[in-house]
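Only one protein chain is missing; all other protein chains are in place.
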Amino acid sequence: MADVRMINLTIEGRPVTVPDGTTILEAAKTAGILVPHYCYHPGLPVAGVCRMCLVEVEKMPKLAPSCATNVGEGQVVHVYSEKALEARKGVLELLLINHPLDCPICDQAGECELQDYTFQEGRTDSRYREPKRFDPMEDFGGDVLYVTNRCILCTRCVRFMDDVHQEPVLCVAERGDRATIGKAPDADLTQPWAANVIDLCPVGALVSKDFLNKARAWELDRTASVCTGCSQGCNNVLESRDNVIVRMKPRSNEDVNHFYLCDAGRLDYRWMNRPDRVEVPKIRMHDVLSPVDWETAYDEAAKLLKGKRAFVVASPSLSNEALFLLKRVITQTGGEGVFRCETGFEAPLPGVPDLALRADRAPNVYGAELLGFQRHDINPLAGLKQGDVLVLAGETLPGLDLSATTRASAIIVIGTVHVDGIPTPSVVLPIANVAEEEGTFTNLRGRVQRFLQAKAAPGYVRPSWYAFADLATAVGANSDDMNLPSVIFSALAQSEPAFAGLSYDTIGLRGGLIAGATAGAH
Amino acid sequence: MSHGPSAPPRAPGGAPGHHEPYVAVFTDGSARQTELRDIISRYPDKRAALLPALWMVQQDRGWISEDAMREVGDQLGCTAAYVKGVVTFYTMYHQHPVGKHFIQVCTTSPCLCAGADDVVKAFLEHTGCKELGLTSPDGKYSVIEVECLGACGFATPVQINEDCVENVTPAKVPEILAGLRD
Partner (left out) sequence: MGYPHKSHPRETPVLSKHFGDPEARTLAGWKARGGYTALQQALQMEPTAIVDIVKASGLRGRGGAGFPTGLKWSFMKIGDGKEHYLCCNADESEPGTFKDREIMRWTPHALIEGCAIGAYAIGAETAYIYIRGEFTEPINVMERALAEARAAGIIGKNAMGTGKTIDVWVHKGAGAYICGEETALMNSLEGKRGNPRIKPPFPAVSGLFGKPTTINNVETLAAIPHILNNGAEWYKAMSLSSPKSSGSKLFSVCGNVSKPGNYEVVMGFSFKEFLYDLCGGPLPGRKFKALIPGGSSVPTITIEEAEAIAMDYEGFVEQGTMLGSGGVIIFDDAQSMPRQLARIARFYAHESCAQCTQCREGTAWMTKILERIVAGQGTYEDLDTIFDLSDAMTGKTICVLSDSCGAPVVSGITKFRGEFEALIKGRRSSTVTMPGVPTGSR
């Protein structure tokens, strides 16, 4: 974009150079200055209604709304001048006159922009002596509850539904101080991406029914992760309290999911807290599964695999690292790796290019393919040969006809839970789920993205990469040096051409593209 | 129904479900449909016909129900929620059924200083409407206060349905009411 003119200006005494057409608010960000704002959101069309972002621009007769004012050559902008501070203080006071100030029972407390900016720039008292306005709450359907009294009418929710979701089911109703957010009775917020309005709402006016009164924001531990709901690989934050995941929020990534998560993805986290986990390695003794230590279990598995083909059905929700080491087991035994993937409808978010809840409902379908696993959605056991050792890696084969498993000489289950229909496998190795370990997934556009550990695993559970490294070693493919996800990933990048040149350092927390992939959202 | 400190009271509707089933206005082949098409042709975007379409509904059905919002939305390619945002913005659209004679008295300052509040009282008294915004027990009248009708030199102007009656004084109220056709 060489033809874009660059504009030089001064914001709070700092020289700033940004492309022509940038708003003062965005330009200030580049100088590390966050102008307080409510209605502005980088993912939405500019509304310029809250008037919170007013700044003083020398030579302009009035204060300028920085979200709606473009930079100009030589401008001198004061964000914290007396005039600008006074104006924003006025806005804050006015936003609060009818606000219920029910922070103690508001889920937004602790992550509320009204609290934050009031603390930063607001008055310490209120001069409002009149009765406050009161309106009842309204269930907006889907996961969304509208707490009318807390609404500051920034219209972010309306603009998201209008312009990004392109399902205009919300409106501003009435006018003056009677205005509220309205909804037609026949259109609930059940659209696939509707719950994003909860995140967009800068205050506690739109809250999640799922999260209602569950935790206080400041009690939460937050971990950067990747949604496992589908092959899009939306970046998210797993929020946990006392080692329990209680909420999933989007983590913005311009190239994948912008600022959003779909409702299906964001609400699908409870399985991460499943209590019915396999917590210790087990082997079958006298037809009963008995707990053993890990070494015994590995030895047993190696013994069963000796001279046999490992027929591995792997989950496309396993990390690249886990699949890479699993591949060593397959190669060492001359075996075969397959996977199946649940599928569903595709639900795009129209206002964002190349963002959809994808038909493939697993995060690492592409990674599994790149690592040589064959996809067999209908009958993954078709290739299981008489005498093979069946290895179910993170896969429980729900609803499938398991009669073919009788062909296996032994069954090794490596997973988080027992497999229904296979009550007594020969070996059970308990591994961590995605929230309990670290690794990477490769999304459908070839973007390799890291996820971090959000909670501790129960019992004797080991990270999947750890268990697979040991198993590979046990079957004779020495992987003793594979002792960290980053190390494993480096090895993977060296031996798998598609991943060449990538490392944890280069992909960071925003992901990196495999060779030959074209960027996702752009 | 909620009123702001500055909201003119609106006529309260019956409980939801008490209304007669909605009868569509722009049915195929109807005169209203033709009229709407004609109006749409005046604009490059058919949504511009929204206010006119809502006027037609109000003329024919007396008020604008949520079913009506849906019908108008369907006609002009917008959602019921969008139409609701528009309907509730404009004070002249009735969101509830109102009395047969909808009496709007201007009480904005220029009329107030000429005695508009006494005119309001006179209407409330002579129509049997107990309060502003309530429909009289016989269903004939609703009285509300409105903001400046743009006829301040003819204080107090009173808009009764489509007609603007000028220079109304409390004394003239009985005569005005008597002149309304049932």
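In order of appearance the chains are A and B, and numbering begins at 1 in each one.
The definition used in the following text is that a contact is a pair of C-beta atoms (placed from the backbone, for glycine too) under 8 Å apart; a residue touches a chain by one contact, two chains touch by 3 or more.
Keep in mind that what you see is a predicted model, and the values were worked out from it rather than measured.
Asks: Specify the residue from the set A:L95, A:C112, A:I414 or A:A498 that touches the hidden chain.
Replies: Result: among the candidates, A:L95 touches the missing chain.
Asks: Of A:V79, A:L153 or A:L397, which one is in contact with the hidden chain?
Replies: A:L153
Asks: For the chain left off this view, which of A:D135, A:D268 or A:E369 is in contact with it?
Replies: Answer from the full complex: A:D135 touches the omitted chain.
Asks: From the list B:P52, B:G128 or B:P170, which touches the chain that is not on show?
Replies: Final answer for the missing-chain contact: B:P52.
Asks: Which subunit A residues would touch the chain omitted from the figure, given the whole complex?
Replies: 46-52, 54, 62-63, 65, 68, 87, 90-91, 93-95, 97-98, 127-131, 133-135, 152-153, 172, 174-179
Asks: Name every residue on subunit B in touch with the hidden partner chain.
Replies: Those residues of subunit B that touch the unshown chain are 2-9, 42-45, 47-52, 54-55, 76, 78, 85-86, 89-93, 107-110, 112-114, 116-117, 120, 132-133, 145-155, 159, 162-164.
Convention: only the chains that are shown with their structure count from here on.
Asks: Distance between subunit A and subunit B based on Cα centroids, please, to the nearest Å.
Replies: Between these chains, centre-to-centre, one finds 50 Å.
Asks: In the complex, go through subunit B and note every residue touching subunit A.
Replies: Within the complex, subunit B touches subunit A at residues 2-7, 66, 69-70, 78-82, 84-85, 88-89.
Asks: Which positions of subunit A touch subunit B when the two form their complex?
Replies: Touching subunit B from subunit A are residues 130, 133, 135, 167-178, 182-187.
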